[in-house]
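A protein chain is absent from this complex, but the other protein chains hold their places.
In order of appearance the chains are A and B, and numbering begins at 1 in each one.
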Amino acid sequence: MTLKLRDLTLLDDGFESGHGLCAGCSESVIVRQVLLALANEPVVALATGCLEVSSTRFPDTSWKVPLIHSAFENAATSASGIEAAYKALIRKGRMADRPMTFVVFGGDGATYDIGFQWLSGALERGHKFMYICLNNEGYMNTGIQRSGATMLGAWTTTTPAGDLVPGKPQWRKDMTGIVAAHGIPYVAQAAVHNWKDLMTKVRKAEAAEGPAFLNVFAPCDRGWRYEPEDTMAVSRLAVDAALWPLYEIVDGAYKLNGPRHKSKPITDYLSSQGRFRHLMRDREPGVIEDIQANVDREWNRLRVRCGLEPEVLEKTQV
Amino acid sequence: MTQPGAEPWGDVPAGGTVLFPGSTERNLTGSWRTKLPVIDFDACTDCMICWVMCPDSCFKTAEGKLLSVDLDHCKGCGICATECPVKCIEMVLEERD
Partner (left out) sequence: MVDTQERPASAGPATSTAIAVNGGEAVAYALKQIEPEVVAAYPITPQTLIIEKFAEYCADGLVRTEYINVESEHAALSACVGASAAGARAITATAGPGLALMFEMLGVASGMRLPIVMHLCTRALSAPLNILGDHSDAMAMRETGWVMLSGSSPQEAYDLALVAQTIAEHPDVMLPTANLVDGFMVTHAVERVDVLPDDVVREYVGEYEPETSLLAEGSTATYGALDFRDYYFEHRRQQEAALYRSRPIVEQALKRFGEISGRDYNILEPYRMEDAEVVLVLLGSAEGQAHAAVDAARATGLKAGALRVRLFRPFPTKAVAEALSGARVVGVLDRAIGFGSVDNPLLSDIKSTLWTQSNRPLTKGFVYGLGGRVVTLGQFNQAFDELRSALESGEVPLEPTYLGLREDGEVSE
């Protein structure tokens, strides 16, 4: 089925309103897109985080599909256990063999930091599941603390913009690249504003013969300090400035999905959010240059991997 | 599984398992709102961008047509108004008692 919004409106997305996510939150938009794109019956595993506490509070749930949350760091392992149970129950003739898809949603804290080992183990073992990282670059559920995904220079409550240290001192982990190094069949970066790209990738992930990983850019109006209506605009700016390129790695082959060129300066992105305000007051030109250098390095490396630049470029970097 | 016996607390579903799918619908998050989306249906092209971008599943449709906004749950974020390609949604300050 081709992806047409009017057709998709005929489907039940399996995620109900009345959840407690902030106005303008990107997470439920991503969840709905993921669930709508799936062909098979899903079982969802959640890591602890905004989505979990906002959508499942006993005795209520926003979900109309089976779901489990057990802890912060181990959602990929929940999926491992479910997938193993599925295979064994079918093998023993204790359940009918019907196509199902096991989907994990974890924030960047659950993915890049505390759940890193659990995710890596599940990927290496090759369980057939789909891991969706809702990447809002920080621990928003506990009050906007920095994570391994937080960008250089960003204000968070644990990397405040001080007189000595202007926000987060480190760049960010290339988690997508690290996941790709596991050699799993499908890895991609997506962003909430580009629903067609995201949903196409979910379908590819579901069809993959093994683990699949989607790192989805998920702006947080509360934590990033912008107005709720700008969630999609902020997401778009990140992609246009090549801060968050959309690409996929299918059986090891890279493909760039956007942007074709850096069409917006990173300052447009930085000035769209209060978390970078201190950088924009001309106090920290060095940090902005550092951010640009990191973006350029990753962007060039990606273009090389996608076959869009000669390899020599990569060797000249850093 | 419920607890046998007369203890009233024993009837709460054990282990915290929630057995009412989609039950958050009863939480009327529309009360959070300060601004209200007002749709110019004459200008609307039923492109469904608002529907897919709404964090609160508030755009109600039938047979590919946009029908209404669920104001019981709309938190008034305004993404729909910002993203609407034909700008047929306007966020209007809501007067409340």
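A few comments on the model shown:
Everything below uses one rule, namely that contacts are C-beta pairs under 8 Å (C-beta built on N, C-alpha and C of every residue); 3 or more make two chains touch, one makes a residue touch a chain.
A quick note: this is a predicted structure, and the numbers were derived from the prediction, not measured.
The chain not shown here makes contact, within the complete complex, with A, B.
One of A:S70, A:Q145 or A:T158 touches the chain omitted from the figure, and that residue is A:S70.
If you put the hidden chain back, the residue from A:A39, A:A85, A:A207 or A:V250 that touches it is A:A85. In the full complex, the hidden chain is touched by subunit B at residues 1, 3-4, 7, 9-10, 12, 14-19, 21-22. Even with one chain removed from view, subunit A keeps its contact list with that chain: residues 43, 45-46, 52-53, 56-61, 63-71, 73-74, 77-82, 84-89, 91-92, 94-96, 98, 100, 117-118, 120-121, 124-125.
What we mean here is this: only the chains that are shown with their structure count from here on.
Residues 12-13, 16, 18, 20-29, 32-33, 46-49, 51-58, 61, 63-64, 70, 73, 75-79, 81-83, 91 of subunit B touch subunit A in their complex.
Residues of subunit A that touch subunit B in their complex: 5-10, 13, 15-29, 32-33, 55-65, 193, 195, 221, 227-233.
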